[in-house]
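What you see is the complex with one protein chain gone and the rest in place.
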Amino acid sequence: MLVVDKLSEYDSFKSVYHENRDGEPFPSGLALRQIVDLCRSILFPGYFGNPMVDRRTIKYHIGVNVERLQALLEEQVLAGLCFGCTDEERSLADKKAESKQVVSVFVEFLPELRRVLMTDIEAAYYGDPAAKSFAEIILCYPAVRAISNHRIAHKLLEQGVPMIPRMISEMAHSETGIDIHPGATIGERFSIDHGTGVVIGETAIIGDNVKIYQGVTLGAKSFELDEFGNPVKDVPRHPILEDDVIVYANATILGRVTIGKGAVIGGNIWVTSDVEPGAKVVQSKVNR
Amino acid sequence: MLVVDKLSEYDSFKSVYHENRDGEPFPSGLALRQIVDLCRSILFPGYFGNPMVDRRTIKYHIGVNVERLQALLEEQVLAGLCFGCTDEERSLADKKAESKQVVSVFVEFLPELRRVLMTDIEAAYYGDPAAKSFAEIILCYPAVRAISNHRIAHKLLEQGVPMIPRMISEMAHSETGIDIHPGATIGERFSIDHGTGVVIGETAIIGDNVKIYQGVTLGAKSFELDEFGNPVKDVPRHPILEDDVIVYANATILGRVTIGKGAVIGGNIWVTSDVEPGAKVVQSKVNR
Amino acid sequence: MLVVDKLSEYDSFKSVYHENRDGEPFPSGLALRQIVDLCRSILFPGYFGNPMVDRRTIKYHIGVNVERLQALLEEQVLAGLCFGCTDEERSLADKKAESKQVVSVFVEFLPELRRVLMTDIEAAYYGDPAAKSFAEIILCYPAVRAISNHRIAHKLLEQGVPMIPRMISEMAHSETGIDIHPGATIGERFSIDHGTGVVIGETAIIGDNVKIYQGVTLGAKSFELDEFGNPVKDVPRHPILEDDVIVYANATILGRVTIGKGAVIGGNIWVTSDVEPGAKVVQSKVNR
Amino acid sequence: MLVVDKLSEYDSFKSVYHENRDGEPFPSGLALRQIVDLCRSILFPGYFGNPMVDRRTIKYHIGVNVERLQALLEEQVLAGLCFGCTDEERSLADKKAESKQVVSVFVEFLPELRRVLMTDIEAAYYGDPAAKSFAEIILCYPAVRAISNHRIAHKLLEQGVPMIPRMISEMAHSETGIDIHPGATIGERFSIDHGTGVVIGETAIIGDNVKIYQGVTLGAKSFELDEFGNPVKDVPRHPILEDDVIVYANATILGRVTIGKGAVIGGNIWVTSDVEPGAKVVQSKVNR
Amino acid sequence: MLVVDKLSEYDSFKSVYHENRDGEPFPSGLALRQIVDLCRSILFPGYFGNPMVDRRTIKYHIGVNVERLQALLEEQVLAGLCFGCTDEERSLADKKAESKQVVSVFVEFLPELRRVLMTDIEAAYYGDPAAKSFAEIILCYPAVRAISNHRIAHKLLEQGVPMIPRMISEMAHSETGIDIHPGATIGERFSIDHGTGVVIGETAIIGDNVKIYQGVTLGAKSFELDEFGNPVKDVPRHPILEDDVIVYANATILGRVTIGKGAVIGGNIWVTSDVEPGAKVVQSKVNR
Partner (left out) sequence: MLVVDKLSEYDSFKSVYHENRDGEPFPSGLALRQIVDLCRSILFPGYFGNPMVDRRTIKYHIGVNVERLQALLEEQVLAGLCFGCTDEERSLADKKAESKQVVSVFVEFLPELRRVLMTDIEAAYYGDPAAKSFAEIILCYPAVRAISNHRIAHKLLEQGVPMIPRMISEMAHSETGIDIHPGATIGERFSIDHGTGVVIGETAIIGDNVKIYQGVTLGAKSFELDEFGNPVKDVPRHPILEDDVIVYANATILGRVTIGKGAVIGGNIWVTSDVEPGAKVVQSKVNR
């Protein structure tokens, strides 16, 4: 078939082609989903994973799950490291050693991750009259999934893993409509209500006890271009939300502005400058 | 491994742990998906489930699907009843009897459910110039899925089933971006266009022939705290939309306000007080 | 069971029933997912499908995938053609011949599709400081999935295939929260950032190098009814965005208005009239 | 790769190649397994298929299963008819009509098939002191599976279906080690104990109430060659076992011999001539 | 369809129908396969189940597998107990208690089961020049699978579990062609070479260090009928093989005979009387 020949010409595909080197693993959405599910089984026993777990047997379950998590995550971190290397500047053995080290740090972090997620769940419970129990929040609330994935992805990004953190965040984005860049820094007791349409940018910094509603954007206003016209990467360009801030539905906060401690941002508005601590910002009146 | 020991200490996991009692079923996302799919096969024969069904054999198909629906739903309702019981105040046999009763009422409701969903489909067809046929709406429109799941979940919640209705709603939320709390009361001929970002709160009441667009929130403005600082549950706090109301994209209506019969709420605005029947509310001018 | 009898009465189900004719295929979500995945494997070798593909073997892989794509797509196009025919005005053989013809045109279009998608990916890369590599965009960005599905669906709709294009678009809508009607006409170098809540209507026309953000609606303001009170179909009623337009988050543009070349539409606003080329439209000040 | 070129040369593969014509189904082991499982669900309700079936709902289950059986079997019979046609002497439509006719006869035969299989099960129960219940025989005895498959395959062969009957028999052969050619004619109350290694040839005729043990061969002694040196097909060349015959383990009976009513053939012997009714044939003494 | 009516008449199906009582589990081939696989994972770590298991983590793996084994086996033992009860003479709670007790005894038996199976593996290794390693025997030898299943099934039968032991034996029979009735009593260091066609009857007793080859039958010669013409169950009717006996390929030993310690039975012969300890029995000369 002629079209097969055309599609197989190097000039036709070279710019959209990834050449996987022999023996290197490939980032796998399926494996990442298993990794996140294993984290949830380990962190919330009895809610996720085997429901039979009891106090007598919990250690067996956690032991098996931690071991399996390590194996899967080492492979995926390695895939990320290989994928990120455009030339062969480092040996595979070297990258394998790094991925073992990254995963070892990640696994040590699990007890702290559980503690912090528990504060997020409490914040959701005490902040939502519709929430009937902690159980309902753990099992049903999309924000718990989005924040869990974020805290996992952020920890991996902190250690320099390419690609994989973003894939973990996008999994949550697809399921929940909540798009948190793995680079964002988020404090404890963080809650998102409903959540669809929330966007939190790469350099955003969020304090403790912050609550945001569906459709809120913490975005960038504009960005610099370098001498070649490319956007300059890694410049702080997203908002800082100090402790105890609330942002209501569909508000859009853009640029490296600071929303001061305890401020309240009303719904459907567009904020591009700093807001004082304790201030309340709302939309202008509507016409009838 | 030390971290396994840490993660297995009772103090570490007790607050995020669900102890499943022996012989009790567990809420299952997979089973709930099958339950919703069975409902769709029963309600819309030839569109969902076995496409071979014809007038000669339809009774066999519906008979088998209803029986399977009963079995699966009885187990999940029981799981919800058990999950909701924090102590063993009721016997398993008692909860089994209740779940049989709940499901029996639900199954009797199926013909009425089909009739009401048909009014929703008609409303979508007559309200959308892009809709080419009823078939397209049934097979493709996310709002049909969201409203179907809602009407199923609402019927179960009415009968006091914990947890399960919320899980059914969240399934639709994840797939469609439409978040309808199972407690919301919704009339006939209800349509949602596009739908991503729609939020309809627990105590919202929606009349007949209402249409809303993507990004619309029917939310709560604030909520009372009890003497312990916990939110008071079950207080009416979401809007009432009377018959024939239209709410355009990204509008946010908050609090126990009433939007009168036939009123039109424009897009991207924030409404926190009552709107007269027949009124039109729009955003203030924009600056250029 | 009495309820089975009720649900099986012709009067009860006739309006929500699809009678599949013997030997005709049925639209299948699973098959459409495989079709989209095959397109992605063919277009982006090494990223999707078999990661082992190398320059020596790429032709084998593309050859097998193109053949399988043809077979699956011919069946689904036929299913669409059969579904769209309410009476038996055309023979099955005739519809089979048409579906072969449609798919043949589609397959010839694949090299051009790859070229255009590459311009979209470049636009995303150069327009987003958070993007670390083309690879990250291809593997992770939801907009790439939404735009790919749109360009596939649009090509099939152009050739008159019923139902199937809409199903392909809705698959992307469900996964990404981006709802692009397959009828929309979209130029090269198109990018959507974050994307949840974006709605692009059936008759929208978008030029080259346009960028839109999450929550943007390009919708219809109102629509005509015919003498029977039904909406008149196929009337141009969605916006035209000329080249180089940017629309920020949660803006809503309604009706057959023209947003002139290079114009910038700010976030959270509602636009219902033409905007001059090069103009900037922003929200009125907010109250503090 | 050179070896790929070699393996793709027409001269290399033409003698081991099956060219499937467009639109023709292919014999499918998976479909045949489903067909046999559906037969078992229909014939032995509550043992196979849905265990929930009760007297109130059995008709729904059988109705759905019969419909599905018809659809699957029509496709496989058609596949057999197409496979058997080396040139295109008959139209596909003609073969489709024949496959519908064949399946219609087969479905009408199901009640009789159930009755006869019940006699086989009774024979197994009354002939085996180790059998604890009819249930154990139905669920566990390999002979029941082998004989069921045989009676299904034989009915299809009777109606001239190529290939498919043999595939059904081989499925049982693989699972049970019992190899009954679908051409063999077998009476009621037939039982095989243990069964591994049993071979019953194409033209064998077995009366009622016959019992054979593991390792028994009812084979051909030799066969004629035609003028081209090919074996002459369809010549009666396997034994006739009259009613009430018993053949013990590992006996080999070869050629068109008749084993008279009530005869008993001892184990581990080789019989190549007729045996009188009522006779007992045993191995000569062994040396110690 | 008329045939559906016929097949659904109670008179037509009553004798081949199993009526499952509400809430009772059903014997499941799939669950039994998982049970056997779990036993193998527990008994032979690193060979079956998770290959990652190491000395540091083995306890976690065994803990999880034992717990899962208990849960699955309790359900299947209960299914067997329910299946075996033709009337409701015992309460479900009573049968549940019994199944817990049976499984508890079974789990305590696992260390002994591992020890005995190890003697069987050693016997295979030292008795077969083709065996290259213990690993090859554990992973590849069908006899190991057949004997493992037997020792599991026999333990369950000893405790009075109906149906389930026979299903476990038949699974091995189907895979290996080795048919050992779960009632047979078998000593240590038992080996079967090749194995296809081996039959070992319900009341056979086999000492230590016995070896048999493919096609060997240890069967019954005839059986008593009771006053109603039914076979008398549970009468000893199969051979006793004392320690150190060897039986070569395709030999058939029938009836309650004793093959004395160290005796050797040659291939292809039929033995129906006792054999002295140390004797060698071979086939008479053949004619040329």
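For the reader, a short list of remarks on this structure follows.
In order of appearance the chains are A, B, C, D and E, and numbering begins at 1 in each one.
The rule we apply is simple: contacts are C-beta pairs under 8 Å (C-beta built on N, C-alpha and C of every residue); 3 or more make two chains touch, one makes a residue touch a chain.
Since the model is a prediction, treat every value here as computed from it, not as a measurement.
Of the candidate positions E:Ser12, E:Thr196, E:Thr258 or E:Thr272, contact with the unshown chain belongs to E:Thr196. Mapped onto chain D, the interface with the missing chain covers residues 1, 3-8, 10, 12-13, 15-20, 26-27, 83-84, 162-163, 166-167, 170, 173-174, 177, 179, 181, 183, 196-199, 201-202, 215, 217, 219-220, 223, 229-235, 237, 250-252, 254, 266, 268-271, 275, 279-284.
Taking the complete complex into account, residues 50, 52, 57, 59-64, 67-68, 71 of chain C touch the chain not shown. For chain E, the list of residues touching the undisplayed chain reads 42-47, 51-52, 54-55, 58-59, 62-63, 66, 107-108, 110-111, 114, 117-118, 121, 126-130, 132-136, 138-142, 175-177, 194, 196-197, 213-215, 248-250, 266-269, 282-288.
The working rule: only the chains that are shown with their structure count from here on.
By number of C-beta pairs in contact, B-C leads when A-E and B-C are compared. Repeating the A-C interface, with the same residue numbers in over half of the contact pairs, is the pair D-E out of A-E, D-E or B-D. We define each chain's centre as the mean of its Cα atoms; on that basis chain A and chain E are separated by 53 Å.
Shared interface positions of chain E, defined as residues touching 2 or more other chains, are 1, 4, 57, 60.
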